[in-house]
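Okay, here's the structure, questions in a sec.
Omission of a single protein chain aside, the complex is shown with its protein chains in their original locations.
Order of writing sets the labels: A and B. Residues in every chain begin at 1.
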Amino acid sequence: MALSRPYSDREVVLETKGLTKIFGGLKAVNDFDLVVHKGEILSLIGPNGAGKTTVFNVVTGIYKPEHGGVIFRGTNITGKKPHQIVSHGIARTFQNIRLFQDMTCLENIMAGQHCRASSGLFSSVFRTPSMRRQERRIARVAQERIKQVDLAQFKDELAKNIAYGSQRMLEIARALASEPQLLVLDEPSSGLNPKETQDLMDFLKRLILHEDLTILLIEHDMNVVMGISDWVVVMDEGKKIAQGLPLDIYNDEAVIEAYLGKDDEGEERVGPVVHW
Amino acid sequence: MQLLLEQLINGLTIGSFYALIALGYSMVYGVLKLINFAHGDFFTMGSYIGYTVLVLGAAALTVQFGPWIGMLSAICVAAGSLTIVGLLVERVAYRPVYPVGRLPAVVSALGASIFLQNTIMLIWGPRYQAYPAALIPVVRFQLGGINITLLQVIILVLSFFLMSVLYYIIQRTTFGAAVRATAHDRDTASLMGINFNRVILFIFTLGPALGATAGVMVGMYYRQISFTMGWNYGLKAFTATILGGIGNLPGAMFGGLILGVLEMLGAAYISAAWKDVFVFLILILVLIFRPNGLFGEKIAEKV
Partner (left out) sequence: MSALAKIFKNTPWYIPAALTALIIYPFLVSNYFIDIAFFFGIYALLGLSLNIVLGEVGLFDLGHAGFYAIGAYVTAILNTRYQIPILALLPISAFAAALFAYIVCSPIIHLKGDYLCIVTIGMGEIVRLALINNPFDLTGGPNGVFGVDFPKLAPGIVIDSSIKYYFLIWAVVGLSILGLVSLQHSRIGRAWNCIREDGIAAGTTGINVRHYKLLAFVIGAGLAGVAGNIYASKLMCVSPESFTFWESCLMFCIVLIGGMGSIPGVIIGAGFISLFPEIFRPFAMYRMLVFGSVMIVMMMFRPGGFWPRKRGGVSFRSLLEDTVDGAV
């Protein structure tokens, strides 16, 4: 029997109700319910094409759902534009890293601070004291974040010129710069070697310990899922098929079937943990 | 009613010119994502070459074989020459530049256009030239009560023939599928074994040839040609390309025809002076409500 869910006594930070997203004739996301509690790390897993990224895209405002809604800290954010959702406090990274390639690493992170400042045209052109104060703050926050991800030495390097693993961390730093309450990471360990993956896991664990943050992530690497998740939700073909503690999910029949297909002989799965 | 139908015929005639030119734009744009600004000048050059052929040689041909043979020979020579010019321009102005980026390619295309336009001016002079009227018989007749000229019929028939051939090649042959595949995703297409250079050969010979054909026909229809007319026709033809949906060849054909008809209707029922404004307004409205053109597909972008 599954143990009760950790953090379930905490405030609900994100909730999706009956979320449905349809492309042409295809229900990419089908009546999807999700609850994320404050302070937890929730992993969304499932085979390719399950609809995980689509859920993220709906939550972060890139798509509008056909049915259902998204509620963030009590506010209905369904159908809002991406930049509004960032202002509310959700920041994300992308599966295939979308950095601002021809801008420096520091500038990338400073971009994250955009929504926390407010200088308009006049104050920007004439560099009023309030604008300069805001610029100093932006620079300061960016420098903190770039140090936090150990990329300070690359601050003036163009984003496209740094290593892949560093780019992933840079994207996370950019997301953190917008001072989010919820960090949404799409396959953050994708393409990282085992050491980098471990560093990422340690980083995320430290992050959640020291900052007022909740993390929602999509992952394929079971080491990461098992290593840092408090709760796991499994999707297949647009629907939620299971949820629970990491270990329970790991051994769940329906989940295994979804990833591997039905095994006629019903043999017990043995062997080392596999990436799928 | 009669007037409406006549305007329709006029519109389709002009539309055929736009359609033939638009095909050239659409092919290059579909595969290379490049707005080939020089294409309007291919059209102009075709027109001038046709002019030269008619002035120099066709007189003899006409005497021998009849008037329409003269026109045909002008078209053949013009189309043939432009295939060479088209390949040259691609090799010199585009091939070195488009790996670099799309915007530099646009500047290079503009440079090529300037170069061609001024070449035309240097060879044939800055003044208007007139297609020899004697070689283009004016035969009018009535078809179901509508006035129509033989020239219009020939233009329409020839244009539709060419468009059908191209449509067949693109939609029904293997090579056509290769062209479409390259337009969709160049890297995967080449990984699948599609010879990119052959696709380039195809679009930079057929496109200019079609444009040149349109040029000769325009010369015959309006009699007067100038070295700047590529600008105007090119712009409208590119509008037709967008109207039909970028990279969509049948769309470009229909876009051209629709544009021609709209222009004629606008000129007849609104005002000749404002017809171009009317055309552009239609374009803008279409794009606001159907951002991928009339026939373009709505492909969801994978984020």
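Operating definition for what follows: contacts are C-beta pairs under 8 Å (C-beta built on N, C-alpha and C of every residue); 3 or more make two chains touch, one makes a residue touch a chain.
Here the structure is a predicted model, which means the values were calculated and not measured.
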Option touching the unshown chain, where A:K38, A:R73 or A:H114 are the choices: A:H114
Absent-chain contact - pick from A:K21, A:R92, A:R168 or A:K240: A:R92
Selected from A:L158, A:L207 or A:M226 as touching the chain missing from the view: A:L158
Of B:F160, B:F175, B:W231 or B:F295, the residue in touch with the unshown chain: B:W231
Where the unshown chain meets chain A, residue by residue: 60-62, 81-83, 86-87, 91-92, 94, 98-104, 106-107, 110-117, 119, 121, 124-127, 131-132, 134-136, 138-140, 143, 146-147, 152, 155-156, 158, 174-175, 178
Interface with the undisplayed chain - residues on chain B: 29, 33, 35, 92-93, 96-97, 100-101, 103-108, 110-119, 122, 231, 235, 238-239, 242, 246, 273-274, 276-277, 280-281, 283-284, 287-288, 291, 303
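Here is the rule we go by: only the chains that are shown with their structure count from here on.
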Inter-chain centre distance, chain A versus chain B - centres from mean C-alpha coordinates, in Å: 49
